[in-house]
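Just one protein chain is left out here, and the rest sit where they should.
In order of appearance the chains are A, B, C and D, and numbering begins at 1 in each one.
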Amino acid sequence: MSRLFKRKDAKKGKPPGSLIFVGQKKVEEVTIDVYEYNKETVYQAKVKFPLEVEHYKETPDNSWIDVIGVHDPEIIKAIGDHFEVHVLNQEDIMSTDQRPKCDVSEKGIYLVLQMLKYHEGKITSGQLSIWLTHRCIISFQEVMGDVFDPVRDRLLNPNSKLRARGVDYLGIVLLDTIIDNYIIIIERFGEELELLEEDLLERTTEAQLAKLNVYKRELHYLRRAMRPVREVILRLYKAESELVQTENLPYIKDLEDHITQALDSVELYREMLNDLMSLHQSGINNKQNEILKVLTVFSVVFIPLTFIAGVYGTNFENIPELRSPIGYYVFWVAEMIIAACMLLYFKVKGWF
Amino acid sequence: MSRLFKRKDAKKGKPPGSLIFVGQKKVEEVTIDVYEYNKETVYQAKVKFPLEVEHYKETPDNSWIDVIGVHDPEIIKAIGDHFEVHVLNQEDIMSTDQRPKCDVSEKGIYLVLQMLKYHEGKITSGQLSIWLTHRCIISFQEVMGDVFDPVRDRLLNPNSKLRARGVDYLGIVLLDTIIDNYIIIIERFGEELELLEEDLLERTTEAQLAKLNVYKRELHYLRRAMRPVREVILRLYKAESELVQTENLPYIKDLEDHITQALDSVELYREMLNDLMSLHQSGINNKQNEILKVLTVFSVVFIPLTFIAGVYGTNFENIPELRSPIGYYVFWVAEMIIAACMLLYFKVKGWF
Amino acid sequence: MSRLFKRKDAKKGKPPGSLIFVGQKKVEEVTIDVYEYNKETVYQAKVKFPLEVEHYKETPDNSWIDVIGVHDPEIIKAIGDHFEVHVLNQEDIMSTDQRPKCDVSEKGIYLVLQMLKYHEGKITSGQLSIWLTHRCIISFQEVMGDVFDPVRDRLLNPNSKLRARGVDYLGIVLLDTIIDNYIIIIERFGEELELLEEDLLERTTEAQLAKLNVYKRELHYLRRAMRPVREVILRLYKAESELVQTENLPYIKDLEDHITQALDSVELYREMLNDLMSLHQSGINNKQNEILKVLTVFSVVFIPLTFIAGVYGTNFENIPELRSPIGYYVFWVAEMIIAACMLLYFKVKGWF
Amino acid sequence: MSRLFKRKDAKKGKPPGSLIFVGQKKVEEVTIDVYEYNKETVYQAKVKFPLEVEHYKETPDNSWIDVIGVHDPEIIKAIGDHFEVHVLNQEDIMSTDQRPKCDVSEKGIYLVLQMLKYHEGKITSGQLSIWLTHRCIISFQEVMGDVFDPVRDRLLNPNSKLRARGVDYLGIVLLDTIIDNYIIIIERFGEELELLEEDLLERTTEAQLAKLNVYKRELHYLRRAMRPVREVILRLYKAESELVQTENLPYIKDLEDHITQALDSVELYREMLNDLMSLHQSGINNKQNEILKVLTVFSVVFIPLTFIAGVYGTNFENIPELRSPIGYYVFWVAEMIIAACMLLYFKVKGWF
Partner (left out) sequence: MSRLFKRKDAKKGKPPGSLIFVGQKKVEEVTIDVYEYNKETVYQAKVKFPLEVEHYKETPDNSWIDVIGVHDPEIIKAIGDHFEVHVLNQEDIMSTDQRPKCDVSEKGIYLVLQMLKYHEGKITSGQLSIWLTHRCIISFQEVMGDVFDPVRDRLLNPNSKLRARGVDYLGIVLLDTIIDNYIIIIERFGEELELLEEDLLERTTEAQLAKLNVYKRELHYLRRAMRPVREVILRLYKAESELVQTENLPYIKDLEDHITQALDSVELYREMLNDLMSLHQSGINNKQNEILKVLTVFSVVFIPLTFIAGVYGTNFENIPELRSPIGYYVFWVAEMIIAACMLLYFKVKGWF
């Protein structure tokens, strides 16, 4: 199965809003973690059945319901229906190749984006859907191993600002963590690119070309995941939803600054990759000239020498030079002079 | 006749709104299927004469009139006039190379787009026009063999949401089916491209270039058919026509998400194709360097050897080496040493 | 004189609105055809003096005044002043390299575009200016031989819708005829391009490159003439002039659809040309590899053979092989074996 | 000093609005010509001291003050302050590498653009600033030798429309003259380009590449000077300043048409230059193939011949062919046949 696209044949002909899992199952069992918190206390729990989740809608405290694993339509439907997630958004949660987007309704705000990981030159993604509603935020993650551990730590820390603020601020912090992670990936990418550039300025190998190609594909992948995120953030900023408090707007603006900067860098690396591509091309051309030079210098130096040897190998009678006792030595000297002249000629022309 | 463009000479000088079939006749006989449905019942019929269709305008139930074959102006005119399709849209129905578009009027909504098929690396299209009016939707298809069978099945299924909703929802479902089909085609395209990429990273052949060229043309074709569809969907979303119920707007928004994602992928593949193109070019250049290296190594190794053989082939008198009983063997050893030096030189230079 | 640009030196320093003919005189004598028509009758006349034209302004019937030849400032001024054409538009009529545009004023609507002809791979243009005013439409053509004959036929046909409608509809029909003609030219262009593509996939010649270059220039020319036309049509659509009846607006919208489709195709062909360009380039590179392969195979096979022959051509005493009675035959066998090994080596490497 | 950029170091750290001349002094002495005119009379004068200029502000007639030479801050300040030119605009007048722009204030309209000259393939520029205020227009020119002589002639002509209209019309006429001059330069450029194209289709030389490069740089220069002018004209058109009479707006619109057309042509030539660039590249590649073909044909034909000669140069005893009296002649015939076969092979392969 292609990494870029996920088999959608299963959805062919199904009505819009059908809950069908699209993608590769990356988690064995669905786990649901719940954090119920207010300024003073945090209550943390692991939930077994989706039904248990339901009472968090009614509590006066803020809750973060963190669902890991999105392949089970029953769980998604149970939680989704209870928290009034639109059926099309429920479908989006399960279609793990969703383009990042933000849907705003009175019931809540639905956000979807891709969490990225960079491991040994390869980027993998895991989809994250966030449903933000009154006093409750639900996150649906495709894969285990998110980047949210520092957020969880801060939530458990009684002095954290996070505890004192609403779930919208928690949502912003989650987004901030993801975008920070994007930037870290881009940085690592950039470092490898600069190493490659240094290598390219020294020598030209085929392995470099393969590497450049891999980087190009990974960058396509990165761009595809990140580019729509800016739109998502802007949409959130301009949503004018009562779910987002005005005092938190500067934090969303800050997210936009970060993602814009990240996208700038991606574009920069794209251009850098193109430059490196043509640098490699020039390297190959130079190498070809090197090869041709070696061939030409050897040929041109020896061709006249061989010709002269050939002349004195002819069986003509009466060749005066052959008779001379010093003929052979004169012949060698003449050959040397010719060779020296040739080499001088190439030297003057700047060939080596 | 070109696949991309269809002979329009026949229309030269005809007034706008003339019903002239443009394209290749792809269906022998026009067939008309009718589905009259409400929440409880479905009535399915094959209609012989266009006149029979007319009473479906008056029934209080919803109807889907599915016309296959658009080459007969009389049938198009009869149905079109009865259902108040604008004469220019009637012309569009018969011009089978229409750019996708959406015309909204009080009488109804006219949509036209291309259904695509991908078979053995080649994309073929069949035009679909949809006329959405009160309690009635008419589809005009250029070719047999559409992708609507699952929709028909759902229509016949008494539990389907499709039956309970208006014809506008049926229209959205038809569009959804077409766009899902686009995505499936793109996926297949992508898989072939990734196979080709793997192949390209291994070796370089001329067949790959021909393949790349074919993919490029097919992608042009795909883009040409798909790119205006996004506009069409947006136009529909913003039409503010009373023919589209507000509760169905999220489904249209969902269509827009899908087509945007599909177009993103098409752009991605376009760039990937360009990358593969230059990868292939680099492959050819590398091959050339390979050839040149072989030529140069052989020439450079043997040229001095041959020269020395030439020297001892000269007929000079008094060449002391020739007299020596071990001369011949020394000659061979010298040749071997020279050859070894040359090979060592290339080894050090990293040529093989 | 360049085809793309017309000598403007004559206008240097003249005030704006000066009536100076810019271009190549393409018509010997100015001819003026007049069609006065209403639902019932058509009156057709050839006019000698521009003054005769004047009474058509007062008649209650619709008139089409068709002026062929725009090099005579007196005629343009006489007609222009009488029908209240702005002096700058009068200047435009005579500047035959005008960019297509649409000026809307209370007095009338001024449109200018280029009629194109495609003959033996070359596109030529003739400027058409249209002045649409109350019950009167005046067309100024730079060259003889327009594409309007079918329109004239329809005007003479008593059953034609054209007769029953206003001059604005006649104007739309004229534009429609021109844009249809654009599409026909593009189609022909496309067919030639597809033929060339087939040719290119088979072989690579220098003639193809020259052809590609000619097509590229013609496509530039085509684009330059066509691209602003979309703007012109949109301007007309949004003019909100009382000279254009609301019921005719769908026809203008239809024109916009056609020109958009035509421009899409032009862009497609531009990209196709670029693809063919690089296909040709690849062809040349492949050819070079072919040449190099032939050179290398021959050189590499014969170089060792010649070397060995050289060895046995040396005049060393005591070469044992030379003495052997079967020496010569062993020599030939050895040479054959070496040659066979070399050829096998290239075979294995996949060179032929 | 670079032609494209002018040393700004002198301005480093100076406050905005400092009157410092930036550029190369191109005029020895500042000259000031004044034209005071109304419908009936023209008064023309050469002014020595800037103070003399001042009374033209009070006269009821229109005045055109034409200042040639902008390197003297005192003169600029004297005139600028008297006519209420903003201090930043005074600075702009003296910075002769100003980007074209239009500043509209209540006091007057400030316009700055570059007058271009094309001489022997090189474009030079001279900055023109225009200050349009009530009944008075002041032009500041960097260099002698403008393109305004026809305007001066018309001003002296009692029948000219120019005399009867306001200074805003005079300003438009000045702009029109400059833009017409742009178009003339582009035309000449285009003619040279088409000559070069013909040359390129025939042969490939290194001089062409140098020429292409020069044209490319000049076109960059041209674009840089012209592209912002469209903005300037649009700004003027939409200024809604009472200094520009409504009846003159169509003339400004006309200017916009001209500059748009000129920019279209510049873009066209840019693309043409790129096409010529790749045509030249193809020419070089073809030439390389030519060279390789010559080398290969000669090598491949003679290599086997030389090998066979080498064989019969060996000193084997018992070579039967050598003994034969016709051996030598058979040898020659065999060589000829081999050479003929080789040539036939290349002929069949289409190499010559």
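We take it that contacts are C-beta pairs under 8 Å (C-beta built on N, C-alpha and C of every residue); 3 or more make two chains touch, one makes a residue touch a chain.
Worth saying up front: this structure is predicted, and the values here are computed from it rather than measured.
Of the listed positions A:Ile65, A:Ile137, A:Val151 or A:Met226, the one in contact with the omitted chain in the full complex is A:Val151. Only one residue from A:Leu111, A:Cys136, A:Ile186 or A:Leu209 touches the chain missing from this view: A:Ile186. By the touch definition given at the top, chain D reaches the unshown chain through residues 2, 4-9, 11-17, 86, 88, 97-99, 101, 103, 206, 209-210, 213, 216-217, 220, 224, 277, 280-281, 284-285, 287-288, 291-292, 294-295, 298-299, 302, 305-306, 309-310, 312-315, 319, 321-323, 325, 327-328, 331, 335. Counting the whole complex, the residues of chain A in touch with the unshown chain are 147, 149-151, 153-154, 160-162, 172-173, 176-177, 180-181, 183-184, 186-187, 190-191, 194, 201, 250-251, 253-255, 257, 260-261, 264-265, 268, 271-272, 275, 278-279, 282, 285-286, 288-289, 292-293, 295-296, 299-300, 303-304, 306-307, 310-311, 313-319, 351.
FYI, only the chains that are shown with their structure count from here on.
Farthest chain from chain C (centres taken as the mean of C-alpha atoms): A. A separation of 26 Å divides the Cα centre of chain A from that of chain B. Residues of chain C in contact with at least two other chains: 285, 288, 292, 295, 299, 306, 310, 313-315, 319.
In this structure, the chains touch in the following pairs: A-B, B-C, C-D.
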